[in-house]
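Complex shown without one protein chain; remaining protein chains in place.
Note that the chains are named A and B in the order they appear, and that numbering of residues resets to 1 at the start of each chain.
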Amino acid sequence: MTTNEIKAAAPACDTCPFHHTANLMKLGVDMEDWDYVIALAGNPNTGKSTVFNALTGLHQHTGNWPGKTVTRAEGGFDYGEKRYKLVDLPGTYSLLSTTLDEEIARDFILFGQPDVTVVVVDATRLERNLNLVLQVLEITDRAVVCLNLMDEAQRHGFKVDDRRLARDLGVPVVPTVARYDKGMDKLLQAICDVATHRTICNPHRIQHLAPDLKQNVSQIAAQIKAVFPDLPNARWVALRLLDGDERIAEAIRQGELGDLTSGAPPDQSNLIHPIRLETV
Amino acid sequence: MFKEAQITANDILSSAKAARLQIRCNVHESLVEAIYTDAARIADRAVNRPGDEPRFDLDRTIDRLVTSRTWGFPIMLLLFTLVFWITISGANVPSGWLFSLFIDVIYPSLKNAAEALALPWWLSGFLIDGVYLSTAWVISVMLPPMAIFFPLFTLLEDFGYLPRVAFNLDNFFKKSGAHGKQSLSMMMGFGCNAAGVVATRIIDSPRERLIAIITNNFSLCNGRWPTQILIATIFIGALVPAHVAGLISALSVVGVAIFGVLLTFAVSWALSRTWLKGEASTFSLELPPYRPPRILQTIYTSIIDRTIIVLWRAVIFAMPAGAFIWLISNINISGISIAAHMIDFLNPFGLLLGLNGVILLAYVVAIPANEIVIPSILMLTVMVAGLTNISPGAGVIFELDSQADTLAVLNVGGWTLLTAINTMLFSLIHNPCSTTIYTIYKETGSRKWTIISTLLPLGMGIAVTFLVAQVWRLVEAIL
Partner (left out) sequence: MPAPLIALLVTALLIILAFLLFRPERGIIPRYRNTRYLSSRVYSEDALKHIYHCQLSGDRPSIESIAGALHITTDEAAGLLSQMENRGLLQLQENAICLTSTGREMALHIIRAHRLWERHLADETGYSELEWHDRAERHEHALSPEEVDALSAHLGHPSYDPHGDPIPTVDGELISLDAAPLTSADLHTPLHIVHIEDEPQSLYAQLVAEGLHPGMQVRLIERSPERILFWANGDEHVLAPIVAANISVSPLPEEYRTKPIYKGRLADLKPGESGEVQSISPACRGLERRRLMDLGVLPGTVIKSEINSPSGDPTAYRIRGAVIALREEQSNHIHITRFNQETA
């Protein structure tokens, strides 16, 4: 970190500006006309809000229990002459069930069209966290994995090979310790590279589907591709349709999925769900 | 099946529908299994685990202690009593300082300035005696306890203790037909009920989420802590020798809070057998690893963030309330002020509940924010009793240097131990503040449930205070 700061102070580096947290301008909630939107997803209690605070300088509540954040929070930062809007999402174990917090996260990743989705994962529970990562990689091909809580992994004697992980997942993987601000410069760099298409991801797609499911999925995905040629996640949409996900069916009916690829702003108005319940 | 050119969105949906009837395996299950298979493989390649599990696992050792059969509940009680005791005894002194700053130093100079500017009496009364004094009161009463309570609570939260409380209490919630995570939203409610209501989003089942929302009001929020603390200190602390007074006051506040928790169980139980009928659904709660909290950072952020925000809200509501009280005390109809009319009207009902008209009117005034109950009570009491030697004029939320003064005022207002106890109870059990009501409406999207969550605690509060008052008087009459 100190070396970074020294370099940042040198005038020569104005031409190669993207490498230092020293270039980070925390913008707090001031985020008029941003250039890129970044979503922060991840399992509960993996440090998303801590990363969010480190990058924006805000004080989103953090707490050592799963479910601390239940609404999405937004903040901004300025890095390498570009303005970024950062969105902190509720932590979820999965994007497949339809509970309120999962829907908030899922809808934002799918319909909010973030330029980059950062998945914050707990390095000590990699397997369970990869469950979510793989789901996110089915939805979007612009993602960065933030391998957080590296200090705890070290304390428990885990060695996590982030390069190997990056190769297997096909997206950048950055080890961090968000609580003590470590690795944030590399994370910013990775975000910036993916946002500006300097890094092209080649995300891992789920392999071991049941045979008859696989066949139906590819058939429907082909149809989806025919109607929405620019959609990056036709296979995932097909899977959701087969699972009876009404929100996705609705998006197809309304042509919302088409809007996504044309870059029209998504409609977030139907994010609020009244509680439905049988009353006696 | 389809020719490329003709495929439309509807074709996709109908072929999906056809495929759904045809696929025999459960889509969701085989998908999840496929994902976990891939995840396990990738994780396996990337992680190099230590060969043996360490023999000593600190987390499990702590867990075994704080969730143990014998020590689990005592430790819980001890920790919370400790937090309140530190809050109560630590807040006294700085509260006193703030009082004297606002009242002895700033207030006279404001008055002088007003005189120097030759402001009309009603304007200076409205601004200084109404708006300024109520704000000053709220700040000096609320700032110190909050600045102590929030960091302490946040430390517990950061350490990872809260999920263990949920773990310990879950069985009670289950027996009352509620969700185990309700204890987490309940604890958020101890800070602020509106936040607690939003926190119920972690509960998946709509039925249990509604139960959690309706009962959240039984968690004493920080707008009500000062009321509890003040009354416990001057009435209950006074019953015992001075050196244990602080501890006993803290215990009685904890007692009221525990009563609130018991009410939460009772009301959840009743709701899940009547309006919100059903069995408790499932519950899965991750117990995160313990993490040593970063003390300085926690104190800094919880003061900057929570304390200031909550205080700001209190001030915003206290200012108009102060002005309102000043107005109704100074506008006369047929020779008596509006406030006096209202108090006379409410008094018989208040007495039936072991309270009085002043207290009820104060609760009406305090619907926007519970924080201003005590200042309103004091001000209205003085006005009714006509204690001109203390008050600078009618309708002024005034300074009381010591608790003895407060006690004197309340005694003149006809307060007894019963009034004090019932005021504490009523403060625990009455309608939520307007912010919370609005939040409930936003979260449930239903007018019906908003009305029920508002009126149910109010009705219960009336019932409980009525019962306590009548039984108390019966016992008194017999003795």
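A few notes on this one:
The rule we apply is simple: a residue touches a chain if its C-beta (ideal position, glycine included) is under 8 Å from a C-beta of that chain, and two chains touch if they have at least 3 such contacts.
It should be emphasised that the depicted structure is a prediction, and the values quoted were computed from it without experimental measurement.
Checked against the full complex, the one of B:Asn10, B:Asn48, B:Asn112 or B:Asn171 touching the unshown chain is B:Asn171.
Summary of contacts with the chain left out: across B:Gly125, B:Pro151 or B:Pro206, the touching residue is B:Pro206. Here the missing chain is touched by one residue of B:Ile106, B:Leu287 or B:Ile367, and it is B:Leu287.
Although one chain is not drawn, the whole complex shows that of A:Arg125, A:Arg142, A:Arg179 or A:Arg235 it is A:Arg125 that touches it. Touching the omitted chain from subunit A are residues 93-94, 96-99, 124-128, 131, 211, 243-246, 249-250, 276-278, 280.
Residues 17, 20-21, 24-25, 28-29, 32-33, 36, 52-53, 60, 63-64, 67-69, 72-73, 167-168, 170-172, 174, 177, 180, 204-207, 274-275, 277-287, 352, 466-467, 469-471, 473-474, 477-478 of subunit B touch the missing chain (whole complex, contact as defined above).
The rule is simple: only the chains that are shown with their structure count from here on.
Once the centre of each chain is set as its mean CA position, subunit A and subunit B turn out to be 35 Å apart. The part of subunit B that touches subunit A in the complex is made up of residues 1-2, 4, 7-13, 15-16, 19-20, 22-25, 27-28, 30-40, 42-50, 54, 154, 157-160, 162-163, 181, 184, 198-199, 201-202, 204, 206-207, 209-210, 274-277, 285-286, 288-291, 294, 301, 304-305, 442-446, 448-449.
Taken in their complex, subunit A has these residues touching subunit B: 44-45, 59, 61-67, 70-71, 90, 94, 96, 99-101, 124, 126-128, 130-131, 133-135, 152, 156-162, 164-165, 168-169, 179, 204, 206-210, 212-213, 216, 219-220, 223-224, 226-227, 238-239, 241-244, 249, 252-253, 255, 272-277, 279-280.
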